[in-house]
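Let me give you the structure first, and then I'll get to my questions.
For this view, one protein chain was removed and the others were kept in their places.
Now for chain A:
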Amino acid sequence: MSELVAKGPTAWSARNGGPTGPDGTARGVPSGPARGGSAAVRALVLVARCVRLSRRNADALLMSLLLPVMLMLIFVYLFGGAIDTGTRYVTYVAPGVLILCAGFGAAGTAVSVTTDLANGVIDRFRTLDVGPVAILGGHVVASIVRNSVSTVLVLAVAVGIGFRPAVEPLRWLAAAGLLLLFLLAISWLSATFGLLTRTPEAAGGFTFVVMFLPYPSSAFVPVETMPTWLHGFAEHQPVTPVIESLRALLLGTPPGSAPLQAVAWCLALLALAVTASAVLFPRRVR
């Protein structure tokens, strides 16, 4: 078969008038600047991409804004009258809805990652020598940006219907920091989940896990009002200390050990997510 192997470049150039590019420079032999901007530039480019894509995904954006607001209104006006938490219900429930909203939005990262894997975008980025940290990081950072915006909106609605946080800038800053850390952990966990699923629809399932967690927590009703067998889970699941800390920081009550537990949970989840994604990414893209 060897006698039939490819014609040499000479034969080829004769037929096609020589291997020159459209600008007349010699092509074929790689020339010009080596490819590859700095990793930071690439990461920023990908963050910008993901932010732009989520801004333009009107359905998902509307959903991640509307749903938490609706939930807030439902809990405050429909259920709130029947729930006795010792304060006005909106005061009790607002921090919980903030977390629900953050978790819901962040869980959407799984869908974005799976979509990129399924339609070859990640393969293309890889042939451009873009690494997994920039690829996943783009989605994670965009998720944090997106959900910070929706959190502010939900907070504004809460204030509009009577939520009155204590005015203590330092505590607000701490609350914002904790919320960002929570968003980071859930977004990365979600991105990792996106590496496991084959279709965007399946990836959407992660949203339900994250949406469910605030219910058996102190988000909507105090844990003491739940059946005893549920206390163990409700008190020791990650969402409870995050909500308790947020509540204490926003309302100016003593937070106790909740912030420490919350930070520990978030860091642990983040470490799990980063490790798992580092293991899963190379396997998934094989």
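Going forward, a contact is a pair of C-beta atoms (placed from the backbone, for glycine too) under 8 Å apart; a residue touches a chain by one contact, two chains touch by 3 or more; residues count from 1.
Here is the rule we use: contacts and distances are computed from a predicted model.
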item: Missing subunit (named according to UniProt) among the choices "Arsenosugar biosynthesis-associated peroxidase-like protein", "Rod shape-determining protein MreD", "Iron complex transport system permease protein" or "ABC transporter"; value: "ABC transporter"
item: Candidates A:F125, A:W188, A:W265 or A:F281 - the one touching the absent chain; value: A:F125
item: Identified contact with the non-displayed chain, of A:L173, A:L230, A:A268 or A:V285; value: A:V285
item: Touch residues of chain A, complete complex, unshown partner; value: 1, 4-9, 12-13, 16-22, 26-30, 32-37, 41-42, 45-46, 48-49, 52-53, 56-57, 119-121, 123-130, 285-286
